[in-house]
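Coming up: subunit A.
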Amino acid sequence: MAIIAELKNVTKLYGTKMALGSVNLQVDEGEILALLGPNGSGKTTLLKILAFLEKPTLGEVYFSNRKVTDQNMMQMRMKSTMVFQKTVLFDTTVYDNVAYGLKVRKTPKKEIVERVGRALELVGLEGFNKRHAKKLSGGEQQRVALARAIALKTKLLLLDEPTANLDPKNAALVEEIIATVNRELKTTIVMATHNMFQAKNLPNRIALMNYGRISETGTPKEIFGKLSKNLVSFASLENTFVGKAKITENGTTLIDIGNNVEVAATSKCQGKVSVFISPEDIILSRTHFVSSARNVFKGKIVEISNFGSVVRLKVDVGKPFTVQITKRSFNEMKLNLNSEVYITFKASSVQIL
Partner candidate 1 sequence: MSFTLVILAMVDILEGIIKALQLIVSGDPTLYGILYRSLLFSGSAAVLATLWGTPIAMLLSLKDFRGKTIIKGFFNTLIGIPTVVLGLVLFLIFSKSGPLGFLGLLYTPAAIILGEAVLVTPILISIMTSAIEAVDPEIVNLAKTLGASESQTAIAVLKEALNGVLLSNIASFNRAIAELGVALLVGGNIAGSTDILTTAISRYTARGDLDLAVALGILLMIIIFGINMIVIATRKLRWLSILGKSPQ
Partner candidate 2 sequence: MQLWEKLIIVAILATIVVVAGTIVYLNYFAKRRLFISTTTSLYDTGLLDMIEKDYESTHNVDLQIVAAGTGIAIQHAKNGDADVILVHSLSMEKTFLEEGYGVNRKIIAYNFFTIIGPENDPAGILGKNATEALKSIVAYGDRLPDQSGATKIWISRGDNSGTHSKEQSLWKEAGYNYTLISQKPWYASTGSGMGDTLNVADQKSAYTLSDMGTYLKFYKDRIISLKALISEDTSLLNVYSAIAVKPDVPANKSIHEQINFKDAMDFIQYLVSPETQQLITNYGKDVYGQRLFFGAVETLKNNEQPEANWIKAYAFINGYECPPQYRSNYDELYTGDTGNG
């Protein structure tokens, strides 16, 4: 398979801070490559370099076998576009937003109308042309940003945490769009994520990143199969825990993940395991309620992150769990830091990696 982009020994320094250290990476044409790692691991920087928005401090970047230099950087940008983690929109209509890149490329008007229409169709926003972009919901806005990038039909599409701030419904929609774009437009996609589950199902390949370096690349099967070598890097991703599993008399698996937290899972396994519970599968409540879910833990809110329509909370029950609720629920429950809460999830939600 052809290599569409390559980083050779790329180091990026911001002042004295090293964002990327001696990174080597090849991106194959037509693939979906996921950069998986915690916040601050250098994913965004790497994407910006592939988008030609940043220059490496050391090392070289190649695109379609041509070396990227100061002189051709601007032209290269025409072939690669990036969608940022925090949605950025022009203060105008959806149409003008999506058409911007095409206008800049001096595309004829008729073609612009057509391509904008198809891009909006692809993201499920047909007919949104005249709506004002900034007045849409969070999920719709992110899709506008996607449509804007897709309309350009670049060879390379870079996505920084495309579903991080979305509710489950929109997140699923976006994942489908990504798959479709790759399949039908044959666009090479590199996406950054810290969502294990997403990394397992969507990309062709994964590159594990931490502290500005790539520790390993491979297919999802290879990566998640080789657990033992990467336990350390996994543990710092959200809702991923390393623990000791044992099967109880009544057939359920209990996994001790430390600090007296025992998680019940339906999958049968023994010994050292890595488990992952998706934030969407966790229910947050103020009081203990009785349900069929096997896992109930009491803890304190230690971190709150606001993402528009959803609020992400980190709850410490002995181990930190990331939970996602709607803004409305957050307000109704009157939560703040140090609020005492309960988290509940089913045994079937515990995924063994």
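Regarding selection, all candidates are chains of the complex that A comes from, given by their letters.
Just so it is clear, a contact is a pair of C-beta atoms (placed from the backbone, for glycine too) under 8 Å apart; a residue touches a chain by one contact, two chains touch by 3 or more; residues count from 1.
Because the structure is a prediction, the values reported are computed rather than measured.
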item	value
Options 1 or 2 - which one, within this complex, touches subunit A	1
Residues on subunit A engaged by candidate 1 in the complex (per definition of touch)	48, 51, 53, 74, 77-78, 80-82, 84, 86, 88, 90-92, 100-101, 104-105, 127-132, 134-135, 148-149, 152
